[in-house]
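Below is one structure; the comments refer to it alone.
Apart from one protein chain that is not included, each protein chain of the complex appears where it belongs.
Per-chain residue numbering starts at 1, and chain names A and B are given in the order in which the chains are listed.
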Amino acid sequence: MVPEPARLTLADLATMVGGRAVGDVDKEISGVASLEKAGPSDLGLLVDSGYSRPALDSPAGAILVSSELEATLDPTRSRIVVKNPRVALPVILERFYSAPGPLPGVHDTAIVSESSKCGAGVSMGPYVVIEDDVEIGEGSTLHAHVVVRRGARLGQRVTLHPHVVVYPHVQLGDRVVLHAGARVGVDGFGYTRADEGLQRIPHVGGCVIGDDVEIGANSCVDRGSIGETVLKEQVKLDNLVHIAHNVTVGPRTVMAAQVGIAGSTEVGADTMWGGQAGAKDHIRVGDGARIAGRTGLTEDVPAGSTMGGFPARSLKEFLKAQALLFRLGSLRRRVRVLERLMAARDDR
Amino acid sequence: MVPEPARLTLADLATMVGGRAVGDVDKEISGVASLEKAGPSDLGLLVDSGYSRPALDSPAGAILVSSELEATLDPTRSRIVVKNPRVALPVILERFYSAPGPLPGVHDTAIVSESSKCGAGVSMGPYVVIEDDVEIGEGSTLHAHVVVRRGARLGQRVTLHPHVVVYPHVQLGDRVVLHAGARVGVDGFGYTRADEGLQRIPHVGGCVIGDDVEIGANSCVDRGSIGETVLKEQVKLDNLVHIAHNVTVGPRTVMAAQVGIAGSTEVGADTMWGGQAGAKDHIRVGDGARIAGRTGLTEDVPAGSTMGGFPARSLKEFLKAQALLFRLGSLRRRVRVLERLMAARDDR
Partner (left out) sequence: MVPEPARLTLADLATMVGGRAVGDVDKEISGVASLEKAGPSDLGLLVDSGYSRPALDSPAGAILVSSELEATLDPTRSRIVVKNPRVALPVILERFYSAPGPLPGVHDTAIVSESSKCGAGVSMGPYVVIEDDVEIGEGSTLHAHVVVRRGARLGQRVTLHPHVVVYPHVQLGDRVVLHAGARVGVDGFGYTRADEGLQRIPHVGGCVIGDDVEIGANSCVDRGSIGETVLKEQVKLDNLVHIAHNVTVGPRTVMAAQVGIAGSTEVGADTMWGGQAGAKDHIRVGDGARIAGRTGLTEDVPAGSTMGGFPARSLKEFLKAQALLFRLGSLRRRVRVLERLMAARDDR
């Protein structure tokens, strides 16, 4: 755990999130924890009604609870009551465990091409490498060992965690966060079978990452072959995700770990993808579609659909078919019975 | 996009690819783009008949088209006509967007063991680390932060993108390309349950990568436990692929992203794998087999098969079974009707 969080009273915290403090409002709170693990100076979280039993026994010093669930608590419990604890939580966490500020300046060992331009307040850790003609916006932080290749453009307040590689001519919007080992703008995967064998199709397209996009550790985003690969604003990718060449991902799309999207597929706005799901190349996934974990899309998906299985169907249909599948043995037995009855009659 | 491509006339380009220029043959072309995105000085691509509608409206200055599809174009369109645009395209792209030459020499910060040997024209970026007894062939390029461990041997004109790690004693053939973050020769995954718990089986085998192999970003290839892991010439792996210890992959095999091959499996020549497919350990996959995306192979596959599903069947059989599965509800209803009819007769 991050050490030495600040100490604040229950009343202070309630004010901070526009909530109501009840009980021992002067109690000092020194941290945030789950109900099970919270200690007597921690604020515990009561998020779902499903968690109401632990709330009875929790040693938490106080509890963060929604107005809706307040009545399920022992009325003598010290608490902060808010409309939506999920919205209040980040504010409180930020206060207790404020992330360390940017690194101080540019480390001596960072190698920055003279033809590159850095905005004010850019900080770089040890062994960062910035190639020719790169532009980096104000207030961006590049951690140790980051490599930004020639011609790439980074917006303001971008954070590149250690070991990120940005390929040539990639564009990153403002406040983009790339986690350790993310690779962005990789040459796409395309070959032509020629007489001499497999011939690589040069990938000369772009890779454009919108504002507030976050990409998880060791995830890979390819550049376009011709044309561009585009992640629109606020796209969030978890770890080990693969986005192939010429894919477009609509704004606010969220993809869990190990998802893979094949070449030229167009993903709409506000879609959500469970872990290990995938999509075939050259298909369209409509706005707001929800793709269950491990789903494999093989054709276009209308806006607002909820899909499951492989080849994907509506999630409902998929789950129903799976349930039927496990009653197939009984169906076979019923057919056998009918066949015997029929044969017995023929014998009569 | 890569800036400032060369300017060439339509006639120049046609000559370059052995094609025929029609229309405004002196028009200067400055780039290549998809039909939708091409501007008036771009060459647009008409590859499939499926794209013929956009061709009507495309603002492209000229169109690259196959002789077969030429008739679908407006006859006044300036164009280059070739037998196979997919073969002509790489040639044209190479001319417009020639990849930058190798890095100039060995960067001051590269650390190269004195016991290592580098051929002529080898270039290394900042912070490259070459351990003892490494050999690097002529004209190879190692980008920033590449680590080549002791005893590894690299062929000629190898390209290692930033952050590649080559483990000890790995052999890379000529013209091998490893993308950012690829790990080659990793200790394989094998344990024995002994009295004290899980005991690692040392992996002392080799890892041999053939000529013209390409390995995608963040992909991992393990070394052999004893014996070798082998990728034959022209094998192409996409991003985030896993190849376990003692696997052999036949020449010209192409694996899309996130494929995983378990230990000691033998993959034949010219096989093709869709994304997120996998193969169990100790099986054989015959030459020319085609493995659909998300397929899970659990047993040997004959040469020339096309497989799908999990556990894998022929793709045809898999798709047919999936279709039937979604009509199971109707089959159950038909059996219920038969049962009622049968019961009604018994009552008669």
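Operating definition for what follows: a contact is a pair of C-beta atoms (placed from the backbone, for glycine too) under 8 Å apart; a residue touches a chain by one contact, two chains touch by 3 or more.
As the structure is a computational prediction, the values presented were derived from the model and not from experiment.
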Residue touching the undisplayed chain, where the options are B:Gly23, B:Gly121, B:Gly227 or B:Gly286: B:Gly227
Residue of A:Ser58, A:Gln156 or A:Gln234 touching the missing chain in the full complex: A:Gln234
Hidden-chain contact residue, picked from the options A:Leu8, A:Val32 or A:Val170: A:Val32
Missing-chain contacts mapped onto subunit B: 111, 127, 129, 145, 147, 149-151, 163, 165, 167-169, 181, 183, 186-187, 189, 191-192, 194, 197-202, 204-206, 218, 220, 222, 226-228, 240, 242, 244, 258, 260, 262, 276, 278, 280, 296, 310-311, 313, 317, 320-321, 324-325, 328, 331, 334-335, 338, 341-342
Sites on subunit A contacted by the missing partner chain, in the whole complex: 1-3, 32-34, 37, 45, 86-87, 89-90, 93-94, 96-97, 99-100, 109, 125-127, 143-145, 161-163, 179-181, 212, 214, 216-218, 233-234, 236, 238-240, 252, 254, 256-258, 275-276, 293-294, 309, 319, 322, 325-326, 328-329, 331-332, 335, 338-339, 342
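Basically, only the chains that are shown with their structure count from here on.
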Computed distance of Cα centres, subunit B from subunit A, in Å: 26
